[in-house]
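The other protein chains are all here in position, but one chain of the complex has been omitted.
Letters A and B name the chains as they come in the text, with residue numbers starting at 1 for each one.
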Amino acid sequence: MDLTSLTVHELSGLLQKREVSSVEAAQAYLNRIASLNARLGAYITVTADEAIEAAKEADKRLLSGASSPLTGVPVSVKDIFCTAGVKTTCASKILERFIPVYDAAVVARLKDAGAVILGKNNMDEFAMGSSTENSAFFPARNPWDLQRVPGGSSGGSASAVAADLSAASVGTDTGGSIRQPASCCGVVGLKPTYGRVSRYGMIAFASSLDQAGPITKDVTDAAIMLKAIAGFDPLDSTSVDLSVPDFPCLLSGGVKGLRLGIPKEYFIEGMDSQVSASVNDALDCLKKEGALIVPITLPHTEYAVSVYYLLATAEASSNLARFDGVKYGLRVGAANLIDMYKKSRAAGFGAEVKRRIMLGTYALSAGYYDAYYKKASEVRALIKRDFDEAFKVCDVIATPTCPTPAFKLGEKTQDPLTMYLSDIFTISCNLAGIPGISMPCGFTKGKLPIGLQLLGRPFDEATILRAAYTFERTAGIGKEKPAL
Amino acid sequence: MQYEAVIGLEVHAQLLTGSKLFCACSTRFGAEPNTQVCPVCLGMPGTLPVLNAKAVDYAIMTALAVDCVVNPISVFARKNYFYPDLPKGYQISQYNEPLSSRGRLDITTESGQKTIGITRIHMEEDAGKLIHGEGADENYSFVDLNRAGVPLIEIVSEPDMRVADEAVAYLKALRDILVYLGVCDGNMEEGSFRCDANVSIRPIGQAALGTKAELKNINSFKFVKDAITYEIQRQIDVVEEGGKVIQETRLFDSTRGVTVSMRSKEEAHDYRYFPEPDLAPLVVNEADVERLRENLPELPEAKRSRFGDAYGIPAYDAGVLTSTRALADYYEELVRLTDEPKLSSNWIMGEVLRLLNGNGLTITGSPVKPSAIAELLAMIKDGRLSNNMAKEVFEEMFKTGKTAEDVVKSKGVAQISDEGAITGIIEAVIKANPENLERYRGGKDKLFGFFVGEVMKAAKGQANPATVNKLLKEKLNG
Partner (left out) sequence: MPITTKDVMRVADLARLDVNEADAVLYASQLQKILGHVEKLSEVDTLGADDKTAKTAGTRPLREDKAVKGLSQDDALKNAPERSDGCIKVPQIIE
């Protein structure tokens, strides 16, 4: 049996029954990483020794009976989460040698649950991108077609999970960075409600939008992972003090009477016909299961990308000011301080990061604040209001995750704006702070995965997980593996 | 042409919390460099601020003490600029929506009373310390982040002051209030109470404000006065010579007593403020404000007038005794124990403060507690000690920490008031001086003084003078 092909809950079952050991599972994954990572670029750092040590501890814990559904399960995390004693680069040259002295809250919770961390996944530098081509080290690739991108920015996580290089991963999503790569790679990606998961120790891109969430092989795994990482953290003032539902236990129950809102603004011209066909099939399937289809409108959708690129870059320009060559990270020598700053930052940041810092700095600078940052904040409030209105008439909103399947490497790197527009369906969810999940709903003729996105009310991840689980069960998809 | 100056002050006061504004590191002054730091105040990637509840209380207390409106919602904002002592590349402060606004403070100068408006009070974090290298290190600077993240309030006045004395009076009054509230130690040298002054001039009668200079690095009341006085004259000279005052930041050079332009590119400052996304807007509910208002201690001004009214002591005494909260508490305790407001005031303002000052102590460090002084004053009252003897006893109490009773016993200093004992001494003196007794009785009244002297000598100065007089008269007159 190939242990790496199992889901978290399947592997966990075997571990609990002591049919396999955590060390065996970890070793199987490490072997597969060793043979495939060079082609996929899914990991920046593999922590083989630490993983084996953690697996030994997990095996003891499994014997003692004091275990959780993640105990002994080999997982990975995006290289945006700080890991004590393990290099954390954010896929940037400026942090190439940075070794944190603390674990991110998400990492600490995974460790507490007994998960075995295999390593740190590749990503777009500072989570800025939709293709993982902006990694300062090497791009990650799509396991379904190595000439194509895995999406981004959590492309390494999605690629690793799709290619069985980890049982599950935790990524981050600022404008779609979990859901879009999950869609591109044919896996499940869940962005929780803003405030559901602590951001402590997660390197900030846009603080008011960033949220960590799982990328998994199926919906059940997403529920297990979310339960493990969610919850109030006194170190994050924006995390919310609400009890965490037992997500895995809330998956069944079906969708009878569930009102599925279909926003007209998301079924647009220029969308790939195979994508719309596949998503429509998924909706039909849910309808057959008893869901009610409700047409809705989200009138400010067309402004979401603009709002996002102003707010996210403004926050980023400030969040990335700490990378100045003083306390940590790359320093390029210079005779005076200002030159040191300018040279270090110019050498340490890649082109896309610099472009966004420039845009954000411009949007906040004297004379432009009202027209850009302030205006964007106000429109953001209207986008949020659109969702509040919509959720009065529906329970879940269903859309495609992306307008097109995964594109080819290099296809969009020349034109930043085209790249930005590939996030068009995922961005509003972050602006509104609501939860969203992407799950596979079919393939193109060329065997590229297509993703269905379900959006829910704030802190109602349970309902979108239940709808996703119902669809996964009935349609029977998500079982196919890429040939590698 | 006659000019008047327009002065506004920005005060930064460090709040006396145990931990920093956004993390749990200690705020203690003087530790080894970079030993009171954590990932948050070092600005490590991924770290987040969490607001200190006590700092909020202290800021609200200050706002209430100067009649500010406490805003129900205030917003933290990032002030973005690069400097090595600013680990995150931005300072978390408040900008458009501060904690409180529109207050006032009454000051008294030689020219009378005046009300100075307070524009706003907001909270912010302090930066770290930058030490410039010397000798072989002169091309380098060194960063210590112990102070980074220490809580500050910034108190911004209206440009209501016209002369340097008013600025000094405002600062003193403000500092007294902060110290009274127990929210700031008011130490200017260690930088826990810092002041920047905005100074401009205009022809008398003109309503429009002139161009202002911002004065920095004025870390004592004397320097505030010197710097502002110098700057006003400098600006007048510039204008009189046909020049124009330019908007700039000037540093006060205390050794030369002048202000010097920092020559920085002012237009380069563009702080790009925006709301801090890592912190929700601060909500202050009315119940919290009322709780703090009720627990607000009596402020210096109110205490001063109460001391005058309740204890009947002169305004000057009331001023001295209320100069610190501890001294006022000391005085009130002594009055409570003795029921002697004036005597208590005399003693504290005389002996107590003299010895404290002489030994470089403050009232909190006094080795003699009010209860011990009360015991001493009781001995004067019941005649066991003369005033002068009591002063001697007090010095000994101050030196050794002993009680008045112990000092009196061990040194044998006690006034002899016992008539029998004094009669005995008088009789012995009379017996030893029969000729003088004859001459006194023969009409030489002046010899009374001689007998008093002899008796006191024999009693080692400890006899109660009134009793000696009375008994001696009886005996001499036979």
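Things worth noting here:
The definition used in the following text is that a contact is a pair of C-beta atoms (placed from the backbone, for glycine too) under 8 Å apart; a residue touches a chain by one contact, two chains touch by 3 or more.
Here the structure is a predicted model, which is why all the values come from computation and not from measurement.
When the whole complex is considered, the residue among A:G13, A:G231, A:G254 or A:P416 that touches the unshown chain is A:P416. The residue from B:V163, B:A280 or B:L343 that touches the chain not shown here is B:A280.
Of the listed residues B:K54, B:R104 or B:K475, the one in contact with the hidden chain in the full complex is B:K54. Residues of subunit B in touch with the missing chain: 17-19, 23-28, 32-39, 41-42, 50-56, 73, 75, 82, 84, 130-133, 137-145, 262-265, 268, 270, 272, 280-281, 283.
For subunit A, the residues in touch with the chain missing from this view are 97-99, 101, 234, 237, 239-241, 300, 302-303, 305-307, 309-310, 317, 321, 324-331, 333-343, 345-346, 349, 354-355, 357-359, 361-362, 365, 371-372, 375-382, 384-385, 416-417, 420.
Note that in this section only the chains that are shown with their structure count from here on.
Averaged C-alpha coordinates give centres for subunit A and subunit B that are 57 Å from one another. Residue ranges of subunit B in contact with subunit A, taken from their complex: 39, 42-51, 78, 80, 82, 84, 87-90, 139, 141, 143, 270, 272-274, 277-280. By the touch criterion given at the top, residues 81-82, 88, 90, 95, 98, 100-102, 104, 199-204, 206-208, 234-238, 314-315, 317-318, 320-324, 326-328, 335, 337-338, 341, 361, 364-366, 369, 373 of subunit A touch subunit B in their complex.
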